[in-house]
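Notes to accompany the following structure.
Removed: one protein chain of the complex. Kept in place: all other protein chains.
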Amino acid sequence: MHTSSDTRKKLSQHPIFAKLKSWESFLIFMTAGVFIANSLASPYFLDPWNLSDATFNFTEKAIVALPLALLIICREIDLSIASIIALASVTMGFCAEAGLGTPWIVLAGLTTGALCGAFNGWLVTRFDIPSIVVTIGTMSLFRGLTYVLLGDTALKNYPAEFDFFGQGYVYSVLSFEFSLFMLLAVVFYLLLHRSTFGRRTYAIGNNPTAAFYSGVNVARHKMTLFILVGLFCGIASVMLTSRLGSTRPTIALGWELSIITMVVLGGVNILGGSGSISGVIIAVFLMGLVTFGLGLLNVPGIVMSIIIGAMLIGVIAAPILLKRMRLGAGRA
Amino acid sequence: MNALFKRRETLLAIVIIAMVAAIATVTPEFIAPSNLLAAYTDTSILIILAMGQMLVIVTRAIDLSVAATVALTGMVMAMVNTQMPELPLIALLPLGIALGLVLGLVNGLLVWKLGIPAIVVTLGTMSIYRGLVFLISDGAWVNAHEMTASFIDLPRSSFLGIQGFAWVSILVIALTYVFVNKRQVGRELFAAGNNPTAAFYTGIDVGRSQFIAFAVSGMLAGVCGYLWVARYAVAYVDVALGFELQVIAACVIGGVSIAGGIASVTGCLLGALFLGVINNALPVIDVSPFWQMAISGAVIVIAVVANTHAERKSGRIILRSAVVGNH
Amino acid sequence: DDVRIGLVVKALGIGFFEAAAEGAEEAAKELGGVEVIYTGPTTTTAEGQIEVINSLIAQRVDAIAVSANDTDALVPTLKKAQQRGIKVISWDSGVAVEGRSVHLNPSSNALIGEMNIKLADEAVKATGSSNGQIAILSATPTSTNQNIWIEEMKKVLPNYSNLELVTTVYGDDLADKSYRETQGLLKSYPNLKAIVAPTSVGIVAAAQAVQDAGKIGQVFVTGLGLPSELAGHVDSGAVKSFAIWNPIDLGYAATMISYNLVKGNATATEVSMGRMGSAMLDSDGSAAMAEPFIYNASNVKEFAEIF
């Protein structure tokens, strides 16, 4: 028998600690750098209200990024997320139109999201089609349905209490959206890194066949993840719809790529098998800070996208180059 | 070459013909030869890009930056044309193709030499290339009257009643066919995507194959940059925005396996034509514009599901009785 | 301190708005002590505009003048701006009343609708027949001002019994989609005489499509567009005439109004627009500028140099 300190010492040999340290410290370092640069570049940056306002620009995306990170670790992807957000918003709009109360509206949004996710998951697991292919299709399908349902009209009869989700504050400058995101981030940290669910996610992502042979129900697990992503699109949709106070078919257009960028920037391997929630959270802040900082300098969004694109490649390339340099130095 | 491919492609061809026939019952004019030709001409750019994308996907990579490459090369060519109207097209066209090639090479090098997954590389370059369009143009449009007449007219001029756009796509299809079926480099793309280890054992450099595929895809995107700008006689930042997904969808419908190694020129062409027919028919048969996107989305989903059914393996079949019973 | 005015447009890189920004600069120079921050999202989305507005709020600008991508979606953010003491006006494409204090229409919507139909009538007559079919090519189905104008066009249509409106299609302000929709129109309605595109992207693409279909003289394209973008198509004959208000004047006026609001030089019914005179505000705080100006072969070259 071992003493517990002995075991604890052995537990600390867990490779996850080593991996976490390198990638995350790299991202934190960059984030800190951007933070300092922003404070120097703009006198408006270090203002609690401004920082709080800035979080609105990325919180909804970040909320979807959490389950999407798990899905990508599990070797799948969902390109239809933005369209799910839109479709969920439309059902909420119709519920509001019908005079239903806020709880019903929210429920409708979440249900729509989960159903769309389930549809994706069904196509992927039932027919064994790569999810990138399936969700290219459902991306148009879901978005198309919003046009079918709404046409050129907008839905905006949301009850006053509904405003809270996207515009309310919990405590002083702390918005409801942002607090919810932080809470969910903790939940997802535990889910991925501490729970059996997370362990299965990694196992499937690394080797679906071996996981299946080890008694993991791979299809059900993937299905759950797709539904979870859909559900979180529903949550994001509640907040975005509330923040905009209205629904149009174009809502959240083009968000899928920025959400996927967040996840990849956070160190999640797009080919599955590895990644961490803390990485994704730091990447969310990194992207938020970069865009907000550049926004304060009135840099056009498309120029920001050049920077984000370069950052994406650079951040993925850096460890590879570093490793190669180290190897080269070792050989010499 | 093999029965399965033939079956899938015939199926797709039948579906397309059935679709055209169905459209014709609503709007008979649609099947007038001139009209079908116009629909083909309209699909030319999609076909050309799908050919390039097919080569990339067959090596187990993906190119999300094609549309941005189209926009960037198109803008550069339009700007050069307006700044230096005296520069003949014979010099301008190679410039655009070369630029497309360079953009493709950048993707290819990052994938080959750094081993970054293609989807990440092209997700990044997609933003970068499109951002560059904005930077070089300052967001301004280049309009029809600023371009020279020959710049706009060249791909519109007809030969044997067929417009330049269509001729270019026919040429690209033919060249791709030869490249894929008659050239060693082209065949090696398939081997590399089908089984990278085995490819390595037979002396094929898988990274280099991906690099070549990206180069070709970039070059074809360069061609399309010109065709696009000339066709709509305008260049601006959002040219071909989101078009990469159409291109990938065309490949997927055409039976190109996203897992690499499986593709055919015919399939890919049919996939592009399929989307082309839908794009061209929906406005004509007076489908509510609000239905168009949902219909094409549903059609993609259905096509993809149908495709996997055709592809499904029948199992190993060890039993003799089962083999006999199967025939 | 300088008065800082954020001029937010639907998307950067659209010629019309670039011209408006010029007008804004002109107003700034005239006023002195005014800084104009010309900004906007990359694509015409409400979310993108909100991000831009948020960063303007963070910079504590004095006023925001916005041409909105969505009437309603911007309201919560603009309300927040107003709570932080920022004056908000909308121009060109409006925001719901709660989100702004003044809205400056480039012209009255009724006038624009009527103008478009009048142009269509001229276009049909130009084909040599006194009556015929027309179609509308719009931008996105959600575009606020497009939809209002189409409404207004339908209102005056009964006065033109010689015109038959066959359909409305949407080109989403994308050149290729507009082009393809136009091709569709030409195929589905062989007797079509005129296409009215009250959008600068759509009108260009439609003109090109008509030219490519070899239908110049049979079908004319008209609507709202910029002289610089349409000069070539007037040359080719695909476009006989089209209209637009002067975007420079519009940007100028929007800046003037913003400035006067910041300085408190406005009443509930009237606010000065510098050289453009005074804007008369109705009960909703809306004002309209002048009648759109018509361009054709006689003057398009001259204005193409300007915007």
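Letters A, B and C name the chains as they come in the text, with residue numbers starting at 1 for each one.
By definition in this document, a contact is a pair of C-beta atoms (placed from the backbone, for glycine too) under 8 Å apart; a residue touches a chain by one contact, two chains touch by 3 or more.
What we mean here is this: contacts and distances are computed from a predicted model.
Participant: Since a chain is absent, check the UniProt entry for it and pick the matching name: "Hydrogenase expression/formation protein HypE", "Multicomponent Na+:H+ antiporter subunit F", "Pimeloyl-CoA dehydrogenase large subunit" or "ATP-binding cassette domain-containing protein".
Facilitator: Choosing among "Hydrogenase expression/formation protein HypE", "Multicomponent Na+:H+ antiporter subunit F", "Pimeloyl-CoA dehydrogenase large subunit" or "ATP-binding cassette domain-containing protein", the correct UniProt name is "ATP-binding cassette domain-containing protein".
Participant: List the displayed chains that the omitted chain touches in the full complex.
Facilitator: A, B
Participant: Quick one: which of A:Tyr169, A:Phe197 or A:Phe285 touches the chain that's been left out?
Facilitator: Candidates A:Tyr169, A:Phe197 or A:Phe285; residue touching the omitted chain: A:Phe197.
Participant: Just checking the interface: what residues of chain A touch the absent partner chain?
Facilitator: 2, 4, 7, 10-11, 13-15, 190, 194-197, 199-200, 202-203, 206-207, 209-217, 273-274
Participant: For chain B, which residues lie in contact with the unshown chain of the complex?
Facilitator: That gives, for chain B, the contact residues 1-2, 4, 178, 181-184, 187-188, 190-191, 194-195, 197-204, 261-262, 313-322.
As a working rule, only the chains that are shown with their structure count from here on.
Participant: Any chance you could name the chains that touch chain B and chain C both?
Facilitator: A
Participant: Return the chain pair with more inter-chain C-beta contacts, choosing between A-B and A-C.
Facilitator: By the number of C-beta pairs in contact, the winner is A-B.
Participant: I'd like the Å distance between the centres of chain A and chain B, where a centre is the mean of that chain's Cα atoms.
Facilitator: About 30 Å separates the centre of chain A from that of chain B.
Participant: Could you check chain A for residues that touch two or more other chains and list them?
Facilitator: As it turns out, chain A has residues touching two or more other chains at 147, 151-152, 254, 300, 302, 305.
Participant: Send over the residues of chain C in touch with two or more other chains.
Facilitator: Chain C, residues with two or more chain partners: 12, 42-43, 141.
Participant: Can you check the complex and tell me which residues of chain B touch chain A?
Facilitator: 62, 110, 114-117, 119-121, 123-128, 130-132, 134-135, 139, 237, 242, 245, 248-249, 252, 258-259, 288-298, 300-301, 304-305, 308-309
Participant: Would you mind writing out the residues of chain C in touch with chain B in their complex?
Facilitator: Touching chain B from chain C are residues 12-15, 18, 42-43, 141, 167, 169-170, 174-176, 179-181, 183-185, 187-188, 190, 204-205, 207-208, 212, 228-229, 231-233, 235, 304.
Participant: Can you tell me which positions in chain A touch chain B when the two form their complex?
Facilitator: 79, 123, 127-130, 132-134, 136-145, 147-148, 150-152, 254, 257, 260-261, 264, 269-271, 300, 302-303, 305-306, 308-310, 312-313, 316-317, 320-321
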